[in-house]
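Moving on to chain A:
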Amino acid sequence: MSVEERALTARGLRVEFGLPGGRVARAVDGVDLDVAPGEIVALAGESGCGKTTLARTLLGLERATGGTVAFDGVPLRYSSRALKAYRRRVQLVLQDPTGALNPRHTVYDAVAEGLRIHGIGDDEPGRVAAALSRAGLRPPEQFFLAYPHELSGGQRQRVVIAGALVLEPSLLIADEPVASLDASVRGEILALLLRLKEEQGLGSLIITHDLGLAWSIADRIAIMYLGRIVEQGPVEQVLTAPRHPYTRALVSVLPDSPVAEPIVLAGELPDASKIPGGCRFRPRCQEVASGNAAPVLHQCTGEDPEVLGAEAKPHLVACHLDRSSHADARIEV
Partner candidate 1 sequence: MTLLEFKDLRVTYRGSRGRLPAVRGVDLAVDAGETLGIAGESGCGKSTLAMAVLRLLPKSAEVSGQILLDGEDLLAMGWGRLRAVRWTGASIVFQGAMHSLNAVQRIGRQIAEPILVHEPKTTPAQAAKRAEALLERVGLPPSRARSFPHELSGGQRQRVMIAMALACDPDLLIADEATTALDVMVQAQVLRLISDLVRERGVGLVMISHDLSVLSAVCDRAAVMYAGRIVEQGPAHEVFAQARHPYSAALGAAFPVIGDPAARMHPGGLAGDPPDPLRLPEGCSFRPRCAVAVERCGAESPELLEVGAARVSACFVAQEGMPVVG
Partner candidate 2 sequence: APGAAAQEEDVDTLRIATNQEVDTFNPFKRRFVITYETSMMTYETLVRMSADNYEPTPGLATEWEESADGLTWTFTIREGATWSDGEPLTADDVAYTYGLLIENQAIHDWNIDFAANLVSAEATDETTFVLTLAEPAPAEVLSREVYIVPEHIWSQYPDPSADDANQLPLVGSGPFQVVEYRTDEFIRLEANEDYWEGAPGFDEVVYQYYLETDAAVAALEAEEVDIVGNGMQGALNPAQIGALASQEHITTNDVQGRRYVSLTINHGTVTQDGTEFGDGHPALKDPIVRQALHTAIDKQALVDTVLDGSGKPATSLIPAIFEQWHWDGGDALVQFDLDEANRLLDEAGYARGADGIRTMPGGGEPLNFRFYHHADNTAYATIVEFVTEWWAELGIAVEAQAIEQGTLNDLAYLGEFDIAFSGWGVGPNPTEQLGMHTCAVLPTLTDGSERSSENSYCNAEFDQLHEQQKVESDPAARAELVKRQQELLYTDTPVIWLYYQNVMEAFNHERVTGMSPQPSGGMYTGQQGFTWSYYTAQPADADEEGGVPMGVWIAVAAAAVLAAAAAVFFVMRRKQTADERE
């Protein structure tokens, strides 16, 4: 089976929300993204840049206003039957395991829920036990009757993951899976995701705002800014030699970052309903501010860099400066 066959692919995906007053929030504004089986892709970006919306759209929880989502090469249809079938294959892991578990359901119920929804009746306890142990809760029977509040945060997240694994999906979409967990526990969960990938070829799309996390486990990373992916490529390349000014700023403010001087960007992410024209990053761009981008400034103000493709290998950047020949000299890699 080839990569293309089994990949989750998004092409030109757009999601818009109508706001009161006729304004429109373009939460996802043209995204091409692929997740191949057995691949961990990290999606990083500031709060409000549209990561969650993208994930929800990929799962069919939100309807795209433009573009397509396809799985195994089959475009996603929104009939409830098609969605249900689709959701056996692609599973979601949420940020806050405490919230993701119904406080009134036992661990067993929580994990078996997927089976019940999909009417998989045979050997329910066996499947639940298997999923729990795959998620690292052993011995599983010990946890069957526990309620979420009786578990630690890490255990809860494992239960959530077990609930996803029980349906034997091909892909996990995890929205900030460790953000609400303690620093000391995070590693364990990440190790679990990594192990699932290595042992079972389970691909994942991991949404995070922690670049360190991406460094720890992701094969590829996509950096998102205001509904658009501005840079994507293999983790090593993107994080150690960021080419988009935004990525560089993100990396620079990390302690012990490979980029020498921290670049603290001015202000905050603009509203998704007020995406600046031209390059959407231009108003905050340090290269524009410092005058480095002067040669391509007319492009920056007038021209929206095109949507990045989704090829698996190359390192892609949506920056006019990066593209111009002048740029190469100035950007230290």
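With respect to how the candidates were assembled, all candidates are chains of the complex that A comes from, given by their letters.
The criterion applied here is as follows: a residue touches a chain if its C-beta (ideal position, glycine included) is under 8 Å from a C-beta of that chain, and two chains touch if they have at least 3 such contacts; residues count from 1.
Note that this is a predicted model, so its numbers are computed, not measured.
Comparing candidates 1 or 2 against chain A, the one that touches it in this complex is 1. Against candidate 1, the residues of chain A that register as touching in their complex are 46-47, 152-155, 182-188, 190-191, 194, 209-213, 215-217, 235-236, 239-240, 249-251, 253-258, 262, 264-265, 268-269.
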